[in-house]
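The complex is shown incomplete by one protein chain, all other protein chains being positioned as in the whole.
Right, chain A next:
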């Protein structure tokens, strides 16, 4: 192997699992499937009276002969056994007593090769492991809380292996680590609570910790021994040492340990749901080797902690999330029951603010912004929503450092450094948001984490392990607590419920609309029939009253006056019936679109009105009369009613002035009908178009309260618009705007 210079540019690529060296406390032999020795660590000569070169390329039996001259160990058979069992776990370690020295043989398979690693059986600790472990587990698990569990575990490990310092080191999502438990010799400085940057244990190292659940670095001051192999086609093929226990350590890591003053290091991986949760990191300041059995015992403790970790961590999460779950359940139940979505999730006992650990929440729904708890202000929310609309790829978005991503959010970093957003409808810009406040926290780093790189004597930027582990404090701003996986899951679940409720609400409204439409049609039919049927008896009343008046000469004046009143009443009733018929007819009729000559139409109406209403001094002026597109009968009715009102209600002005003119504005033709009459109190603006509604100031004028209702109905039927400007005692202007082209009903 060529010398592999590690610098910043290739650090992530350093093949540390194939360093081609082993630690000096043992030696490594690798054989191929035919039991030919293919690799051999050079330091075999430190243990046995043989040189590596003498064994390379020879049968494993040659090594057996050197280990135990004249005896058969049966290494070959053991390899076959392990091969068939697909594991060497039951065989490892195999003890070989060679003269005065005894070895633990640890076997493993890698690709087509078998690794045979020989290491001392003697250990710094010689204790009854069975007993110790039994006691340890009981002690460890007695801790009710995770913190106690970890402290107990550190304590037990320290007893088991006797290292100077045992730390439990927890990884966070970004890879940096924190010492969460520590047991140490009294004279040592505490590392508890310190944070270590992610670069201290690079990603590929963390991957190896997931495979090798324990790892010993026996002595940082011994020189690693190179592994020799016979070149194939002139080249040496490296061997994968991933599963090797003797695997030499990355020079950077050795330097790192040396800088800390550590001589021996031992670590046990802590796993949580198949991920590396943390490490039990053990340091000794003098060389301290622990043998295979002690390491296996430690591994067992690590595994027990790992499973307890899962249990304890779940238990703690559970306790914390129970309240959130209750709130979620309440909301979900309510949403399924039906009702106003926004009221359910923002106004009841449980609101969206209660489903996760947030201090503020916002619902943007149906053009409303509903704020709960501590949130940015309306303006800021609007801006944030626009930013989310541009940048949100998924249904859910979360950050615990919003101000770092979105500069404007710095204004309100105190209330909303953490944002969890969840869309309801992306098109409508409808969503739910949760906020977490800024946590100005102080992190105590073991050394300055921003200076992992140094410039060496040659002026090259080199990744060098930190030499200073003095506490380096950092204040973190614009950052909130992180959103947990559970919070995000709850919010997504809630989203499903809310979307479901929204859809159902929309369907309910649609059904209601259908029913309303049907009721409307029935009402139209009803009013049409009833009006029609009323006419016949009404005409009998009028006919006979007139007949009596006409033919009976013996009636006195009083009787004649009474009969005239009957006739007058019948006339009024007849007119009312006619109007109601007209109104219901608009609802039933289909529109026939025609281009209407408005000048003629308006002139006809005007001459009819002058006669009918008897207003001889009327000043009527007609401006431009652009044609309208609509149903001739209905449009006639609209202008007849509006002009009738204009003339009627200005009749007492001197002189009454009525003006009609139209003009084209954009895609519409807008007509205005103005008068100088009594005017409309605009407080009643919404009601002037209601059926049978008449304003107080026109009681003295004849009218049914149907005219404007008909107008409104026709206007709606044409998809046109009507509005009014008016001042009491000054006059009124009605505007009607019809679409210039195309089918108005489209």
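One rule holds for everything that comes next: a contact is a pair of C-beta atoms (placed from the backbone, for glycine too) under 8 Å apart; a residue touches a chain by one contact, two chains touch by 3 or more; residues count from 1.
In this section, contacts and distances are computed from a predicted model.
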Among "Cytochrome c-type biogenesis protein CcmE", "Aspartate carbamoyltransferase", "Peptide ABC transporter permease" or "Response regulator", UniProt-listed name of the chain not shown: "Response regulator"
Options A:102, A:391, A:408 or A:540, residue touching the unrepresented chain: A:540
Per the touch definition above, residue among A:570, A:635 or A:651 touching the missing chain: A:570
Touching the absent chain when the full complex is considered, from A:532, A:561, A:600 or A:663: A:532
Touch residues of chain A, complete complex, unshown partner: 532, 535-536, 538-540, 542-547, 550-551, 567, 570-571, 574, 581, 585, 633
